[in-house]
Structures are given as structure tokens and as C-alpha cells.
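Only a part of the assembly is drawn; its chains keep their places, and the rest are absent.
Chain IDs A and B follow the sequence of writing; residue 1 opens each chain.
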């Protein structure tokens, strides 16, 4: 707590939550951070995670952390179990990123990608606010922990080490079909609907390339549920305006979109919808 | 205006408004602040106050100010009377916090909690933008005032002192039933619906503890309108998923919630809805 980092070289504190933009909750967390670490730069990753969707929060965190400065401190709060026995934790990783939040699966996939190095339970009362509510650990526990870490407090000063953390399997919530690859078909499901209505699936580019590689000269068709097949395109721009397409977007996963339109509305589909990719033999004039 | 504070030790400027996140209004206010005080740190408290709801803005400000660094400058703009005779003001408080905004009741309860020390009317034309519109004092008057305060300009340089400011009673808007306590009942009303659909009432914890103290051995039931009674729980997590509960949240006021759900939708209720707490005699097998 004696080391004060120089502004400019210090990493930011990045905030993610399902608090939305209506209430004062995010603002208050930032006030708490500013009171403890006045020079810390704060960056909103997003506060628009669908309410209490740990799975969506975990996905956003996993997709984002690597683009931030190496030692960024991520405070993530999607916390339907606040006030119960779920443990507040902080995680140090081999890549440098640090994660602070509830141990409910939210932090796992990002931390695992970054290489989990050490985990502590946030029990040190002098690194919390003086009064801890039952409903707002973002303000009372997580924001202070992030601010003290930023000031140079050691992870192990925040509480005792723990050896395991909740994983993606521990996330209760939306049921998502795992990806299944057979010789001539891949099936998976929609795991996230973004703000443009694009349907992001759990099917990775490598799976599709394996399938395409086995059937050179044939084309692939993508179907959502029983709807008419959709073509895979390199970019949104290759489709006509209003046309459906499947593509690999910034998530590096297959996504279904409508050029200048909204695929979630077009297909009346959301998280959990089944998506299949099949081989279509080219006709002789193809 | 000669004193330039050192970044890192300077307090932030916190912004609250009903401008929402669609338009450029908030961005422009920040541009004006950055042009006058380039090193000032700005923190969004929220811009999601329901349009023109002075009461909701006042509640958010009152709930938030104490979590910020001591000398934070709060710029609050919920201003249905912009361009009329309502006075733009700035307030210094004994606790250190400073408040800038329209004198329409918005600033009152926060300023009163912090201890009003001095109030000025923002009339000094050299501390406004060169042209003042009739519709956007956030940009033309309030943002410059906050930025000059941050630079060390004295409050009294911003305009003449005034001796009174508008109070909560002066807020026109949503009618809210005051809290009434009788020997075996408390009634009050919903004053705010947060982004999770939780119904926040004006009933404070102390009132409920007084009632519970008078009837030890009995339990209390909470009703919203004529709906079936709801139990008071210590945390959201004590309720089953989908179950209604009443609890004391981070507002330290009784709130009605649905575990992992939306109480405003469940009860089709919003600001103004009547909430009553009554004593339920325990049955012999209770």
C-alpha cells in the first residue's frame, strides 16, 4: 500500500457487470475505487450483460481480456448468489491479468486462458469497506479489492489462498448444447445474441475448416433449427442488404447475421437455439 | 484559475443526468470539461435517470455521494425547467462534496446530508460558455462551472451567494405516499424501480426494526397493494429461484425483489405503489 504507481505506466481497472446503465451501482463502484486509488484509470468493459447471466459475462470476459494492457485488473460482477455462501475471490494469472469477482464460474474461462497462478478468498476486512451489505459486494468487497491491488497491495494480503475455483461447468443457467462433430456434420448452439441481433454460436472456425477439408469441392450449409439453409460468407458485405449469412466474426466462432438487419428477430432465435452445418454436394453446374 | 491540481491527488468530477446513452449530450458536456480542465478525471454516476424525474435523480445522488472521494464535484442535470426562471447553482458542503446543477430540488437531499455550507447562483458570464442556449445548460453553464471549480476557482467567483435552495418538497412529479407508522403497521410506497426490476420503497430499516421489536415472537408480512404477503429475508439468496422476497438492499430501505427475476413485472408495480408491513401472530406450531 506504500507503492503508488505512476499514472501512465499503471494498468487500468476494467469493469464488467450486469448492473446496466440505469442505476447508480456502477457509478458508486467507481467512486469507491477513486476514493482508495485516486489515480487509477477505469475502463468500462460493459455493464450490459443480461441480468444475472453468468454465462454471458464469462463469454465477454474471455473474449476481451487479451486486448487489454498486460497487468489489467478486471472487476467482474454478475452475482445472483450475492449474500450467500459463494466466495468472493481474486485471481492472479501467468499472463499478468488479474480478475476480481464472485467465484461462480464468471471468471473461470478468462482466468484459465490467461493461466491461473494463484487464487485468494477476499476475507481481509481491512481491504473491504467498513460495512459490508448483503446485496452489493461490488461496492463493498470487489471495488476495494481491485483498488488495493492497483495500489500495489499483494494478492495474498487480501485473504487466504484457495486451491480451486468454480468452472464453466458450475454455471447454472442457460442450457447450451455442446458442439458435436461427425464425419459430415457439425452441430452446436447459439450462446450469445449481441446488440445487433447477431447469433453467436459455440462452433469454432477450426471445426468448420476440418469439415470443409474432408469434402473439398462441396459446399457447406448452415441451418438454425429447421429454417432454410444459409451460406457461409467471408464478410457481412458479401451478402446483399437484408440477406442472411453465416460468417466468422470477431468472436472467431460461427455467427448468423442479416446484412444491415437483425438475425435474432428474423429467425426468432436466441441463446440455446440449435445450429447445424452439413455438406451439400455440388451439382454438376455448381 | 492559476492553481493546477496534480492529477492523482485531485478529486474527480462525477456526472449524473437523465440524458441517457443515445445522444451526444453527455459526451459534449465531457468535451467542454476536458477543454477547460484537461487533466480532470470524470466518472459517470449514471445518465439513466428516468427522463425528467427529479425525484429519482435526487435519490441516486443522495445514495451515492458519500462513496466518492471527499472533495468530488458532482454535476447533476435533470432539468425540465431549463430556460425558465429556475436558478443554476453550485453548493459547497461541510463534508467537502460540491454539487452543481439546477435549483429544482435535485441537489437538496445530498447537499443537506453533506451539510450545506454555501450556495451561489451561476451568473458569472466568464465562467460559462460564450453563448448560452435556452435548452442545454448542462453544456453551457454546469459543465464549465464544474471544470472551473476543479481548476481551483473559488465558489464565490461563480456568482452571487444565495441563501436558500429548493428542497425535496419543491419537487413536482411522482406523488409518493409518506411513510406512516402505527403501533402494528407501517405503510409507505415504492419510490424507485431499479434496472433489475427491484421495487425500492421509502421504508427505512429502523422503522421495521421498531415494529419487530414491539412484537417479538411474531413475524412480519409485506404486501404490495392487495397481493399475497411476502416474507422478509436477509439476502436474495435465501429465497428460491423465482420466489418473491422483501429485503434491505444497498439502499438501506425495504425493497421487494424476485430471486433471479423481475419484481416490477411480477407485481405490475412501479413508483407510487403502496407497500404495507403488518404483524402476523405466529401460530402455535410456528
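Definition applied: a contact is a pair of C-beta atoms (placed from the backbone, for glycine too) under 8 Å apart; a residue touches a chain by one contact, two chains touch by 3 or more.
Computed from a predicted structure; not experimentally measured.
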Subunit number of the complete homomer, 2 shown here: 3
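The rule is short, and it goes like this: only the chains that are shown with their structure count from here on.
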Interface residues, chain A side, partner chain B - complex: 4, 7, 19-28, 30-32, 34-35, 38-39, 42, 51-52, 80-84, 133-136, 139
For the chain B and chain A complex, residues of the former touching the latter: 7-12, 14, 16, 21, 41, 43-48, 60, 63-64, 67-70, 72, 194-196, 234-238, 247-250, 259-260, 262
